[in-house]
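Rather than the whole complex, this shows some of its chains in their spots.
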């Protein structure tokens, strides 16, 4: 049995690489998918495909329609979603993806530093698992494959 | 025909009163529902019902289970969701509620200051309507009831 | 028992008035809902609420987000959809509304002149009832309420 | 990961070949499916299987039941739908397929010449991505598979 896991959240550091490396170390049969991690490309993809837009809002709208296409296709293929919240960014799209997954019946593993708990309390309450590090998330995934 | 509209978003100013007053002025047959607007009560409701908790995280968890109960029941009853994002707060629960509504097939009207567009671009793209003021949201709702 | 019926289709003649008048003559307990029938208002509603747009495409996009809000809310409330196709217009939104209704498990009554059959053959095949006149559609609705 | 993409729309020119060729050039792991592209065969398939029909309407009904069988089976298997609208035909079945896909939770990429925007504004608003050329549609699909 293979699982597909969507990695939602900030694309400003290399937490996804850490997750993938840990999964490899545990020999977990998991395909990881997620958003475009090249931040500039993610912001520019709308204009790249649709041409220059008249203003920043329309540039954003053009980009988000392509990014949301990617997210919808990959989340439909996924069995589990991991969402990581960091201290710096707004991350409203991460909260949106997390909630979409839950409503579609796919379990959410939430990774967040403890100090963000208050602001994340409603999402924490809906998540299936709440942890603080990518390593703990991998431990939870690993447990799915363990036999006694 | 009556509609029920859930008002998601920050509870730190009186935007909900403005929405309700405008709806009354337009004589719209709408029941508005939403989260507990008394901020302290919203934070304390868990301990009020379940007793004192050992630490702030557990206090938050206790509160969020009661707040999410309220949200789930009222959103299930709603025909439309309005979500307002302001400049100050994290508002991850607002993003979560907005996404839950969309996934359940209920249209979202998003209210946000234009300067938040970049951070909200993925949610904007999923919203049915994006506006900047409560008055515009009410105009959109009013249009549903208009006859030629 | 009351029914709510959504009247999809062109807004360029008074077929909806005919449907409503016939329903009244049959004393049918039906609430009719539908799109904004004032064509100019339907085209202008986006700019009316969101302000002037930089070009016709964006004016259309602004209008369609408000019009689709209205359609989604009213179709969610409806038990049956009637879609009328005439000879003149593109009416792609009518085909879209008809198909949305069917996929949501709500039966479609299709009204069309016989000469349009070829172009409408796939929608005809998915419709629950295909007729040529509003009067026939009302007869079909009336039959739902009849007792032997 | 492989994707299946349904190509809805007119069968009077070779736009599907262009889409497939471009996908091959990008080495995209995509299986394309779609309607019968031989127009005469599509019109005659009902009589071919069910025998001669008494009149053109019944010939159309016979054909559309077989064509809709094909569409339903292949759309159920698909992850994304691309719908292309051209300038010439009614294309109501294309609008129907597009809307069915969206209602089933499958994202729609809409290809249309800009001059059709007004007539397609409600479908554009529901589509996940709106472009003008097959090449742009392939760029959007390609983006799903890209890694940073």
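Should a chain be cited, it is by its letter among A, B, C and D, assigned in written order, with residues numbered from 1 in that chain.
By our rule, a contact is a pair of C-beta atoms (placed from the backbone, for glycine too) under 8 Å apart; a residue touches a chain by one contact, two chains touch by 3 or more.
Fair warning: this is a prediction, and the values are worked out from it, not measured in the lab.
The total count of identical chains across the complete complex in this file is 8, with 4 shown in place.
By definition in this document, only the chains that are shown with their structure count from here on.
To find the repeat of C-D among B-C, A-B or A-D, check which pair has over half of the same contact pairs by residue number; it is A-B. Averaged Cα coordinates give subunit A a centre that lies 24 Å from the centre of subunit B.
With each centre defined as the average position of its C-alpha atoms, the distance from subunit A to subunit D rounds to 30 Å. Centre-to-centre separation of subunit A and subunit C, using mean CA positions: 40 Å. The multi-chain contact residues of subunit A, meaning those touching 2 or more other chains, are 65, 68.
Residues of subunit B touching subunit C in their complex: 1, 3, 79-80, 105-107, 109, 128-131, 136, 139-140, 143-144, 146-148. Looking at the complex, you find that subunit D touches subunit C at residues 56-57, 60-61, 63-65, 67-68, 71, 85, 89-93, 95-100, 102-104, 114, 117-126. Across the interface of their complex, subunit B is touched by residues 4, 11, 31, 33, 36-38, 41, 45, 48-50, 65-66, 68-70, 72-74, 76-77 of subunit C.
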